[in-house]
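In this view, the complex is presented without one of its protein chains, the others remaining in place.
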Amino acid sequence: MSIVARLPRPPSDRVEEESPEPPALLIRGRHAPSPEERSLSEEILTEFRADPRSSEFVLGCLNCGECTSGCPAARFYDFSPREMVQVAIHADAPTLWDAMQEKIWACCQCYSCTMRCRFGNDIGGIISVMRELSVRHGLDSARKTLAPFGRTFRLLTTVGTQISPDMIQPEFFRDWGPAATRLDETWGVPLEVLRKAIPIDVLRTTRAAWEVSVQTSLELFRIYEETGVLDMLRGVDPDLVEMLVDLVDERRGEFEEAKRRFQLPKAEPAGPSSSSPG
Amino acid sequence: MMDTDSLRTLVERNAASRGGPGKRFPDLRAEMERLEERGELIIHRIRPENRAVEVRNLVGGTKRIPTDRLWHHKSCGQCGNIPGYPSSLLWLMNETGRSYLNEPHQTSCTAWNYHGTGTSNPVALAAVAARNFHRAYETDHFPLIHCGTSFGDYKEMRRLLVENEDVRHKVRDVLRRLGRELVLPEEIVHYSEWVHVMAPEIVARKVHNVDGIVTAVHEPCHYYKMVPEDAVYDPHFFGGQRPAVPSAIVMALGAKVADYSTWYDCCGFGFRHILAEREFSRSFANLRKIRPMVEEAHADVAITSDTGCVTTLDKSQWIGKAHGFSYSLPILSDVEFVALALGAHPYKIVQVHWHTTCVEGLMTKMGIDWKSAKEEFREYLERLKNGAAPDNLYPPRDEIERYFAINKGPVMPDPEGVGPASLPAPSNAKGGSP
Partner (left out) sequence: MNPILVIGAGPAGLSAAAELADLGAPTLLVERERYLGGNPTRWRYSMLVPDLKPTEEVLGGLLRKVETDPRIERRLSTIATKAEAAGKGYRVTLRTDATEETREVSAVVVATGFEHFDSRRKFEYGYGRFPDVLDFKELEGMITDDRIVRPSDGKAPRRIAWILCVGSRDIQVGNTWCCRLGCAVSIKQAVEVRKRHPEIEAYVYYMDIRTYGLWERLYWDAMQEFGVKFIRGRVGHITLAEDGKRLLASGEDTILSRPTEIPFDMIVLASGMEPGAGTTEAARLFGLTVGPEGFLAPRMADLNPIDSGVQGVFYAGAATGPKAIVDSVTEGMGAALRAFRYARG
């Protein structure tokens, strides 16, 4: 459209125009939502406001900055907890969208801000809410964040711990130095033997932090299923979830086989536990 | 230091202004009792068998720390990368004759994943917490939380479950489908609090002199910044203005605790950053923590009491050489330091070789003959490589427990005579399909 056509017309010529865009807090931010993303950003804002934690965790703000004084991320990133609280209070859809791209992931979740907030806000908490929302909606920023954690998720759902000794691979943890990644070379024995040398039986594995019983790991998976965590993950990485479900099915098979081997009775119907000690 | 009367007034004033209904820090205990009366949950109570010791918290209230018949709630990062951490703790319990149960029937708290990625939700976190609490309850051992993040998370989950009926009911439903009930322990106890109250017995067993050791203590964020009223404060340490844990045990052993300008700073773990944005974690750790600890506090060792903090401060130093930081400050958890001071084998028990910073220098200062110990350990590794059975801190479990969470008695013989025979028999029905 030529610039002449965009000049404001004198009032007498003005015809009924579409109502103008409401002024945005974020006029042209780094991560303003594109026109296609606009309605998603509004959906997210509505959900954010509807989450009961929004009003519980953010009560108001004196802009005192004490939260930022202890924030590790504020020293290194274009981020501050005070900014996050202000976003939570005032945000319109584009501002919240912008914050949910990079800023919320700068937070170290140390809760220094929450401990100190003079007004009683839970700032680390509201940032977690924003993160949950971003994962639930499968935002690209969430996808990027989750990428390195695929392994953690696999471990959690299949063996029940977040870490395993065999994940400290030299290529991935080069900056931790050879003492961390090449312990086997230092001592001239495989990692399995080094784990065997730990005087705690459940730690003698390289595939999990400690050996979790199959029943227990299946309980954790069940919890994740029933509380919607798997669904959250599906939104971001459906292939991963498919793989996890297959792996867990194998575990279930292992479990049933073990029941046969140890001659255990069939499953009890669901109900309150009957074995609570007095 | 203040006189006793001023101190008492101060503490009472604090408690009055901070605690109570409608105040910043609500009293959950009363509400928990009410919920139990209504049948909404079961409180896992501390009993005389747990030999609890009282300490004070931020608002001058009391907290009870059970010291016996404990259920170890392990830490992923410790067991995975710093195995000397749990090993030192269990060794200490053996040395002081405390009984415990360490079993495969515990899940991760999942909080590191949550803080790192946001991929969970309050109901899931609370259900995981409650599931582990129920397991501890059915084994009749009181849960002891190893990780600072688990501790902070579980304190929050307790509050959530007590205050939010919707979440509580959802969690209870999920648990019932697993054949479990909603249980909340009377106290959420961190292992460093156990170490703290065991100070007299620990000091009595000291073998090596640490009087000349200067330490810098790093206070883990999640120990005292989440649900801050529930952390140990003691007027004899820092005038009650900083948590007593873990500084008190270091001082009790005779080592010095030196102050530095960034005492309150986080270590830079970041939960997400330590994996996915490590430039931040290592920059922060070196610039904001390691450098002041070395250049201001002149520390021989940094002591901390959380998994993530040990990991960050320990693992971030090697790369510092690329920027001219060649500090190599050993980082130890409180229990590892204590175990070394009490004569634990540096490699077989304290497993110092999993640390990337060099602990040998510190051990020399402590008068520990680590060279012989290292040789012994090499020989042990050879034997293990050739198929020898490994040593264990407690009788290892039967194979059935790789699969099923059966009930089990205490590991250590109980001098009071409340042995396995008087516990409920292993219930095979617990092996029901999830």
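Going by the order they are written in, the chains are A and B; count residues from 1 in each one.
Convention: a contact is a pair of C-beta atoms (placed from the backbone, for glycine too) under 8 Å apart; a residue touches a chain by one contact, two chains touch by 3 or more.
Treat the numbers as computed from the prediction; the structure is a model and nothing was measured.
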In the full complex, the chain left out is in contact with A, B
Cross-chain touch to the chain not pictured, restricted to B:114, B:260 or B:337, is B:260
Full-complex touch with the removed chain, picking from B:220, B:268 or B:292, is B:292
By the document's definition of touch, the residue of A:31, A:75 or A:234 touching the omitted chain is A:75
Across the whole complex, the chain not displayed is touched by chain A residues 62-71, 74-75, 80, 82-83, 112, 115-120
Omitted-chain footprint on chain B covers residues 2, 10, 13-14, 16-18, 23-24, 238-242, 259-264, 292, 295-296
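Here is the rule we go by: only the chains that are shown with their structure count from here on.
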Whole-Å distance, C-alpha centre of chain A to that of chain B, is 24
In the complex, the residues of chain B that touch chain A are 24, 42, 74-81, 83, 86-87, 90-91, 102-108, 110, 112-124, 127-128, 131, 134-135, 137-138, 140, 152, 170, 174, 176-181, 221-222, 224-226, 228, 264-266, 268-273, 275-276, 278, 280, 282-284, 288, 315-316, 318-319, 348-349, 351, 353-356, 377-378, 380-382, 384-385, 390-393, 396-397, 400-405, 407, 423-424, 427-434
Per the touch rule above, chain A residues touching chain B in the complex are 53, 70, 72-73, 75-77, 105, 108-112, 114-115, 120, 128, 130-132, 134-135, 142, 145-149, 152-153, 156, 160-165, 167-168, 173, 175-177, 179-180, 183, 186-190, 193-204, 208-224, 226-229, 232-233, 236, 254-256, 258-259, 262, 264-265, 267-268, 270-277
